[in-house]
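Removed: one protein chain of the complex. Kept in place: all other protein chains.
Chains here go by letter, A, B and C, matching the order in which they are written, and residues are numbered from 1 within each.
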Amino acid sequence: MTDYIFEMTFKVRDYELDAEGIVNNANYLHYLEMTRHEFCTNAGISFMQMRREGIDPVLSRVEIDYMTPLRGDDEVVSRLSLERKGARFIFIQDLYRADDMAQAAHAVVSCVSLENGRLSRGDKLASYFSEFLDN
Amino acid sequence: MTDYIFEMTFKVRDYELDAEGIVNNANYLHYLEMTRHEFCTNAGISFMQMRREGIDPVLSRVEIDYMTPLRGDDEVVSRLSLERKGARFIFIQDLYRADDMAQAAHAVVSCVSLENGRLSRGDKLASYFSEFLDN
Amino acid sequence: MTDYIFEMTFKVRDYELDAEGIVNNANYLHYLEMTRHEFCTNAGISFMQMRREGIDPVLSRVEIDYMTPLRGDDEVVSRLSLERKGARFIFIQDLYRADDMAQAAHAVVSCVSLENGRLSRGDKLASYFSEFLDN
Partner (left out) sequence: MTDYIFEMTFKVRDYELDAEGIVNNANYLHYLEMTRHEFCTNAGISFMQMRREGIDPVLSRVEIDYMTPLRGDDEVVSRLSLERKGARFIFIQDLYRADDMAQAAHAVVSCVSLENGRLSRGDKLASYFSEFLDN
């Protein structure tokens, strides 16, 4: 069972729907990114602040399963957990339709951290998340 | 002085920035649309519900002045007023950077209302907003 | 070695960049979708036409590896192959920076086909692609 460390709630915006009346697949990646960035802000450092310190987390891989489609007027609960595997930071992310908690999507998102433009071991990024990582 | 009838607050999302580090001009139209739709929901009927009743408000004109640029981490206060001129519904919309209430944008947005796919005089749409319109 | 059945070329649009000056991760899903839809149009039926016939392909899973980042002024070569596994249609999609053919992304995209709003075995969708599928 996933051990979530962050949760936020937001509403679907109508411009995120496509002609089928459901949230377009690419916008789920926006939801996932927004959740990761809010998690960082909440952990004490925003992406804008990281960049000023020369830290630049970049996505290396996303796996996403689309389950229940999201529609206009839907509210979304977004949850996240995090683990580190060497230089990679792996976010497990789940989206739920708030109304009935039907799962909308499940994603595994891998990031690495650039420091001053070069791939790093990730220790500086990890330091921001120390309370959430096992070691 | 504008007599606002609705206000909401939201955060800039990092994916809305462009390479200059400021919110891309098109995203302001998303902010304005989101605010109008939230106003409608708040007035008692969402866009999704309108569509099910055969009402389809469509934009006919937007005038927008870009003032202070919005950036990552910014919170935005979005305010709206409404008047009706015959078949046209005119939203006066202002965006402010919450931090110091510097004005980010001023817009005048004109809509007309389709009923069952045909241009209407707008009476049905006006009925949803009766408490906000003068006559 | 992947046996591509479709290729298209397009330019990065500056509004697709984010504050880091590289194409935002979600826009890669737009590129992939656009390529699948152009493939369909090229195979003889556009998504708009499918919808009028009651066929609605929906994404069930995306796996994407981000490799070389795409930037402003970049031209992109997008290639696609297709296989069918029962009710699932699996698109293998690769994006390359045209300049030097560095690989920008590799994706595996799974779709299923709704017919008149219900999950189908996919036979009607497969009929559009018969020249590209083995059986």
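In this section, a contact is a pair of C-beta atoms (placed from the backbone, for glycine too) under 8 Å apart; a residue touches a chain by one contact, two chains touch by 3 or more.
All values derive from a computational prediction rather than experimental measurement.
**Q** Using the touch definition from the top, which of B:2, B:25 or B:103 touches the missing chain?
**A** Of these options, the touching residue for the absent chain is B:25.
**Q** Mind listing the chain B residues that contact the chain we can't see here?
**A** Touch set of chain B with respect to the missing chain: 19-20, 24-27, 29-30, 33, 48, 51, 56, 58-66, 69.
**Q** Which parts of chain C face the unshown chain closely enough to count as touching?
**A** Residues of chain C in touch with the missing chain: 13-15, 30, 33-34, 37, 41, 46-49, 71-73.
**Q** Name, in rising order, the residues on chain A that touch the hidden chain in the full complex.
**A** Counting over the whole complex, chain A touches the hidden chain at residues 14-15, 17-19, 21, 24, 26, 72.
Basically, only the chains that are shown with their structure count from here on.
**Q** Suppose a student superposes the Cα atoms of chain B on chain C; what rotation angle should they report, nearest 5 degrees?
**A** 180
**Q** What is the distance in Å between the mean C-alpha positions of chain A and chain C?
**A** Chain centroid spacing, chain A to chain C, equals 23 Å.
**Q** Taking each chain's centre as its mean C-alpha position, how far apart are chain B and chain C in Å?
**A** Here chain B and chain C have centroids separated by 34 Å.
**Q** Taking the mean of the CA coordinates per chain, how far is chain A from chain B in Å?
**A** Each chain's C-alpha centroid was found; their separation is 28 Å.
**Q** Give me the residue numbers in chain B that touch at least two other chains, ranges are fine.
**A** 14-15, 72, in rising order.
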